[in-house]
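A single protein chain has been omitted from the complex, and every remaining protein chain is retained in its original position.
A and B label the chains in the order they appear, each numbered from 1.
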Amino acid sequence: MKAYIVKRFFESLLTVFFVVVAVFMLLRFMPTDGYFDRDDYTEMSEAARNAYLRTLGLTDNPLVQLGRFVVNLAQGDWGRSITVYPRTSISEILLEKIPYSLSFGLSAISISIVLGLLMGILMAQYKDGIVDGVGTAYVVLVRAIPSLIYLFLIQIWVTKLLGWPMLFNERNPVSWILPAISLALPNIAWYAIWLRRFMVDEENKDYIKFAVSKGVPRRTIMFKHVLRNAAVPLVQYLPSQILLTVGGSLIIESIYSIPGLGGLLVYAIRQQDNPLVQALVLIFSVLGIFGVFMGDVLMVLVDPRIKLGKAAKSGGHA
Amino acid sequence: MTAIENAMAKIDIDPALFERAPFDAANAERTGYERYSYWRSTMRTFLKSPVSRFLLVLMLVLTLFSFIYPLLSSLDPNVVSLDLATWNQRPGKGHGIFGTDPLGRDIWARTWYGTRTSLTLAFVIAFFDVGIGMIAGALWGYVKKLDRIMTEIYNVLTNIPQTVFLVLLAYILRPGFWTIVLAMCATGWIGVARFVRNKVITLRDSEFNVASRCLGTPLKRIISMNILPHIVSLVIMQIALTVPYSIGAEVFLGFIGLGLPVKTVSLGNLINLGKNNFLLYPYQLAWPTLVLSAVTISFYIVGNKFADASDPRNHV
Partner (left out) sequence: MKRIPIGLSALILALALLTACGGSEAKTIDKYSATYAEEAKVLNYFLIPDVTGQRVAANTQDQLVENDRFGRFVPALAESWTISPDNLVWTFKLRQGQYWVDHTGAKTQYEVTADDFVAGFRYVSDPKNGIRNVRTVRSVIKGLYDYYYNLIDFDDGVLENTTREQLLADFDKNVGVKALDKYTVQYTLDQITPFFLSYLTMDVFFPVEKAFIDQLGQDFGTAADRLLYSGGYYLSSWQRDKEIVMTKNEHYWDAENITAKTVHLQKSSDSAVELQMFMRGELSSATLTADQVQGITGTAYRDKVYMSDLSSVTFWWHPNFASDNPEFAAFIRNENFRKAMFYGIDHVKLLSLDDPVNPLGLMRTTIIPEENCFDENGKDYTDYPGVREWKQAGNPYDPAKARDYFAKALAELTDGNGNINGVQETIVNQKPVVEFKVDGKLPLQMVYVHSAGSRSTTQALLFQAMMQEMFQGQVEVVLGQFVDDDYDEVILPNRYDMMYSSLRFSYADPLAQFGRIVEDDGLLNVAVDSAAARERQGFYDPEIKVLIDQAAAETVLSKRYELFAKAENLMLQRAYLIPFRAGGGSYTIGNVVPYTMPRGGFGVTRFKYKGMQIENEPLTEARVRQLREQFYKDLEVAVGAKK
């Protein structure tokens, strides 16, 4: 088991390395005026601009820059934002914003697991009945219609109906609810449809038929066998989902005015704030990769059927 | 053949009881394909549900109409009215079935032109996703050496959040039709490739292929009858599912200001414009949304139902 984890860990490190290099090189193609304050740029002569770029080390060989960047990162120096929040240290911005995205993300995951699984169980239980129909309709709507539309309508109509504030306000607990639920909507559908399919498939398996013929009550079968088996893929998926909540949701944070990380990447890109873009892309990528790694490790720990030696060879992890 | 004879010898059966059956193409055909046609079965399973039938018709009608309408109609979706009275007209009042937008442009015409743009975008994306994905996936499945590299590419592409890709590419390349295509395909193909790769591996080693090979079925036939149907159904499904996905992405990119240029009439642009005026002129959002939803939902369900129907396990 240790060997597997170590192996996967180094594989992930390798992926991280590729991503870092790719992102870093991609950003070398971005215009260099992203490193200037707008007015500095106008005022400076060409020579002065180059001199400034030199002091930033941007005229060096990209590989040297990459090395320096990694060393700085390791020392916890993320640099400072240039245009989005002029002169503010990036790590500070992140520390300020991540808690919001994380809180909402975690609430949404909790809500979606509880409601999604419940819905999935009900849908499987009453397969082809009304519950299943309504559930399926919900899943289809959420997955087929662009989320911007229904999230916007929910904000306008539900706040009006219930008399809730339209914008998120930290001191008013009620204003936490709607964004968290909205954030959970797609995932509820995801969990529900996934669990439903899993349970329906599983019911046709021999071990369940055997249990049924032994006279084990349906409820027991569901909870003792089917759901326990369902936990395995869930566990594999969860870590990366949790880690990526850090990134926040652009649409929801924007319409409810939540000061999270959601829109930051877009703003940073639009305002050509290269250091900030670099930091954010790296964080998201690394979290994504690390999440998959943790998922794989957890799955090995949870699922007794997976033989450790062989699991490493199966390679894939979707 | 000797393997069978050996086996029979081992279990002590008199070989005289058996006679050698020479390969007869006509016979092989009869037993294997006479009653079961993959396509017929798929279609029969698919069309069994009235919902599927209805949505398939809806999907076809919407698609056809959005492509035919611009050819037939003389209404220009871009013409700005200089007559203030024709701005923001509600549906049915003299001008336009769906009313007019803040510049007097006809929303009915804009909706269909927009649907056409968005569908074209989706089909182009689907074409590249599936095209590249199938070739890459086939290679991935057959060429063992590629496995390591492809898995690594897969890890990199799927581990980075999709939004990061979309936004980064849309920015570097600037908003536009082909930018969106590129941004979507940059990550989209790998999913198809992986699917194809898994299919290829399972098909290659699957029992019915082994059996076909044993029966001496020519490779051409194996490909066309045993492998291709599975892949073609995948293609159709993929195209159908790409439509709601790419329309959603276009709406999203429009929201963050990196979508198609505003002068392009597309569903994403219509939605984002309509959203600004929603509280006042709800119809400006409602009509395009309605058509958009009809399109995405019908494609989504048809795609899924077709995927189910194309799975031989679901065939009767």
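The working rule: contacts are C-beta pairs under 8 Å (C-beta built on N, C-alpha and C of every residue); 3 or more make two chains touch, one makes a residue touch a chain.
Predicted model only: the values in this text are computed from it and were never measured.
When the full complex is examined, the chain removed from view is found to touch A, B. Which of A:118, A:177 or A:238 touches the hidden chain is settled by the complete complex: it is A:177. Residue in contact with the omitted chain (choice from B:47, B:61, B:149 or B:262): B:262. One chain is missing from the display, and on chain B it is touched by residues 79-82, 84, 88, 102-103, 174-175, 257-258, 261-263, 272-273, 276-281.
Residues touching the missing chain, restricted to chain A, are 33, 37-43, 45, 47-48, 51, 80, 83-89, 92-93, 95-97, 99-100, 102-104, 106-107, 110, 156, 160, 162-177, 180, 254-255, 257-259, 263, 270-272 (touch as defined at the top).
In this text, only the chains that are shown with their structure count from here on.
Look at where the CA atoms of chain A average out and do the same for chain B: the two points lie 25 Å apart. Considering their complex, residues 147, 151-152, 155-156, 159-161, 163-164, 167-168, 171-172, 194, 244, 247-248, 251-252, 255-258, 271, 275, 278-279, 285, 289, 292-293, 296-297, 299-301 of chain B touch chain A. In the complex of the two chains, the chain A residues touching chain B come out as 11, 14-15, 18-19, 22, 26, 29-30, 140-141, 143-149, 152, 156, 240, 244, 247, 250-251, 254, 263, 265-266, 269-270, 277, 281, 284-285, 288-289, 291-292, 315-316, 318.
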